[in-house]
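My structure is below; once you've seen it, I'll send some questions.
All protein chains but one are shown at their positions in the complex.
After this line comes chain A, so read on.
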């Protein structure tokens, strides 16, 4: 039938993406923000299902929707606004937070690399894992820069967020850490935006410290991962 070829157009790709987002967001709200239904996950499942059902190749779809990635640039710049908003919270315990940011960002990246490497991951996979603990727009940009796979980077960021919010409650009870500032900061550092939305559910203070950690870790990782990758490449 004439007209059906429209399923191969950028317009159709955009309609699928927006519709998937609406449905995913609605389901996430209805489920009271159930971690596994995070819009990025359920939306991705909906898109993958639609493509499979209609027999559309993923590379073709991605080509058609790729221009949306352009918006990740201004989103990254926009993160400066919440970071500036949280600045006053830093002053009280600035030094411990900064030390933890550097040590924690290095630990998040290093532990992932050692674990993956010891289980036989290739260089490309390793490069895509370096940004697992930072917020996705920065992760995609950095990963592209150092030669990783954007898709693997996004998957690792999302899965990291889920593991973080599923485990923190129990973990920090065991470690006897109940200070909202520490709770939020660690969650934001290890589990970025997904962790931050969970921290806001605990309290405003936890949420604010989580956003702060998200911005700091993102910045530190974005600065040092490309430097470290260049250095290793030169060895």
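Assume contacts are C-beta pairs under 8 Å (C-beta built on N, C-alpha and C of every residue); 3 or more make two chains touch, one makes a residue touch a chain; residues count from 1.
In the analysis below, contacts and distances are computed from a predicted model.
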Checklist line | Chain excluded from display, named as in UniProt, from "Ger(X)C family spore germination protein", "ABC transporter substrate-binding protein", "Acyl-CoA dehydrogenase family protein" or "CidA/LrgA family protein" | finding: "CidA/LrgA family protein"
Item checked: Selected from A:89, A:186 or A:199 as touching the chain missing from the view -> A:186
Item checked: Residue touching the undisplayed chain, where the options are A:51, A:127, A:199 or A:212 -> A:51
Margin query: Counting contacts across the full complex, list the positions on chain A that touch the omitted chain.
Written below: 17-18, 20-21, 24-25, 38-41, 43-45, 47-48, 51, 58, 61-62, 65-66, 68-69, 71-85, 87, 93, 95-97, 99-100, 103-104, 107-108, 111-113, 115-122, 125, 129, 132-133, 136-138, 140-142, 145, 150-152, 154-156, 158-160, 163-164, 167-168, 171-172, 175, 177, 179, 182, 185-187, 189-191, 193, 219, 222-223, 226-227, 230
